[in-house]
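Provided herewith is a single structure, encoded as C-alpha cells, for subsequent inquiry.
Every protein chain of the complex appears in place save one, which is left out.
Moving on, here comes subunit A:
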Amino acid sequence: MNTYVLKTLWRHRTRTLLTVTGAAVAMFVFCFVGSVQEGLHRLTSGADADRSLIVFQENRFCPTSSRLPEDYARKIKEISGVRDVMPIQVWTNNCRASLDIVVFNGADPRQIQNSRPLKLVDGDWGQFSSQRDAAIVGRNVAQRRGLKTGDQFSIGDLSVKVAGIFESTVPSEENLIYTSLAFLQYTRGLDAAGLVTQHEVMLTDDADPDRVASEIDAALRAGSVATKTRRKGAFQASTLSDLVDLIGFAHWLGYACVGLVLSLVATTTVMSVQDRIKEYAVLQTIGVRPARTMRLVLAESTLLCLVGGVGGTLLALVLLGVGGFAIGAEGATIAFRPSFGLAISGTLVSVIVGIAAGLAPAVQAATVPIVNALRQA
C-alpha cells in the first residue's frame, strides 16, 4: 500500500513538486520567524539576563549618548551583592534598527576572558591582550563580513586587527567585536578618555538584582552623571523595544505560514481525492477498509507536507547556521541561530499540518458511496 501512495505522488509529480515547494517555502519562513523569536527570548530571559545588571546614563538610549565616568566601577563594587564590575565602552555603526549592525565592546581583556562565555575557535588570547588595536570577533560577524584571524578590519574611524574568532553559548555575543577598553576610549571621534558607555555588574549568587540596582542608582546620584540600572535582560528588551513589538507581530507571520501550508496541501489532497474517487471505490470493493482508505489519503497529505516542511526547515537551519544573520538597534543585537528546537518544531508542525490537511479528503474517500463512485467515468 505504501507503493500505491508513493507511485500516486510520483505519477502526479508536477502537482507534487509544486505542493512540496510551496510547503518548503512557507516552512522556511516559519523557521526564520521562529529563529528571531528564539533569539529575542534568549536575549531577555537567559541566566545572564537575570544575574547581571547594566548601569547606563539616565534618560539616554543610543550608546554614544551614554557617558559614565569609568571610576563609577569602584563605587559600584562597594555595594553588597556585587561580585564584579566591567566598564564597557560601546561603539556601533548604526543606532537605528539594522540587519548589518556592527557593535564594538571595549573592555579589559582579562575581564572579558573571565566573565564572558566565549571560546576562541581561531587565534589566541595573548595577542588580544597584548596588542592595543587587536580585536576578537564574534562568529556571526566574521561570517557576515567574511573576516578571519590576521585580517585588518576598518569601519568608520575604527581600524582593528583580528586576533581571533570566538563562539559563545550566548548567541547574541557572537554579534560583537571585543577590543580593549583603552583602544575604544581613545578612538578618534569618541573622545571618551576616562568615560565608558555602561558598567556591567555581575552579582553574587544570593544578591537581589532589583535591590542592588536601586542601591547603585542611589549611590551614584551624587556623582556627575545620574544612572539608570536595570537587569541585563530588561535593559536589552528596553533597548530593542521597537524591534520587540515588530518581532511580536512577526509571530503572526509564522501562523500565516502554517495556514498557507495547510491550505496548499489540503487543496492538493482534495483535488487528488476527487480525481481518484473511483480508485478509492475500487480499493474498497477489493476489500480495503474505510479506515485504511483514510490512512492512504492521510499518508499522502502528510508525506507531501513532511517532505516540503522538512526540506524548508533544513534549508532555513543551514542558512541560519552559515549566514550569521542578526538584527540590532542601539548596540544590542538579536542573533538568528539554528536550533534543535526549531528543527523539531518545524518537523512537528509539518506532520500535524499534513494530517490536518488530509482529514476532510480522507473522510470523503472513506465514506464515498461505492456504487456511485464506480459509475463515475
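Definition applied: a contact is a pair of C-beta atoms (placed from the backbone, for glycine too) under 8 Å apart; a residue touches a chain by one contact, two chains touch by 3 or more; residues count from 1.
Definition applied: contacts and distances are computed from a predicted model.
Missing chain, UniProt protein name, picked from "Putative ABC transport system ATP-binding protein", "Ferredoxin", "Sulfoxide reductase catalytic subunit YedY" or "Protein translocase subunit SecD": "Putative ABC transport system ATP-binding protein". In the complete assembly, the contact with the undisplayed chain comes from A:288, out of A:288, A:319, A:343 or A:359. Touching the missing chain, out of A:8, A:64 or A:238, is residue A:8. Within the entire complex, the positions of subunit A that touch the omitted partner chain are 1, 3-4, 7-8, 10-11, 278-279, 282-291, 370-371, 374.
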